[in-house]
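One structure is given here, and the rest of the page talks about it.
Up next is chain A:
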Amino acid sequence: MENLSYLVAAYIVFWALTFVLVFSIWARQRRLEQEIAALAAQLKENEE
Partner candidate 1 sequence: MKRSGQDWWGIALAVLSGAAIVIALTMVFVYAPREATMGDVQRIFYFHVSSAWVGFLAFFVTFLAGIGYLARRERRWDIVAVSSVEIGVTFITMAIITGSLWARPAWGTYWTWEPRLTISAVQLLIYVSYVMLRAAIEGPERRARFAAVYGIVAFVTVPLSWFAIRWWRTIHPDVLTSGEGMALTSRMVQTLLFSVGAFTLLYVTLLRQRIRLEQATDVLLYLRARIRDL
Partner candidate 2 sequence: MGVGLSLHSYLGKVWAIIVKDVVAEFRTREMISAMLVFSVLALLIFSFALDLRGAMARAAAPGVLWATVAFSGTLGLSRSLAREQQNGCIDGLLLAPMDRSAIFFGKALGNLAFMVVVEIMLLPLFSALFNVPLLRIGVLGVTALGTTGYAAVGTLLAAIAVNTRAREVMLPVLLLPLVVPLLIAAVKTTGGLIEGGTLAELGGWVRLLVAYDLIIVAVSMLTFGYVVEE
């Protein structure tokens, strides 16, 4: 059935959007944690 391309496309969309969301959250989390660590270290330095 030629309609299968729509079926495949739909599930690709599901995976793509889910992946984009998950990756986006993960990437931002990582960047934030790095910056937090850097700032925390800087603060510690200044307090010593």
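Going forward, a contact is a pair of C-beta atoms (placed from the backbone, for glycine too) under 8 Å apart; a residue touches a chain by one contact, two chains touch by 3 or more; residues count from 1.
Candidates were picked such that all candidates are chains of the complex that A comes from, given by their letters.
Everything quoted here is computed from the prediction, not taken from an experiment.
Between chain A and the candidates 1 or 2, touch in this complex occurs only with 1. Interface of chain A with candidate 1 (complex): residues 1, 3-4, 6-7, 9-11, 13-14, 17-18, 20-22, 25-26, 28-29, 32-33, 35-36, 39-40, 42-43, 46.
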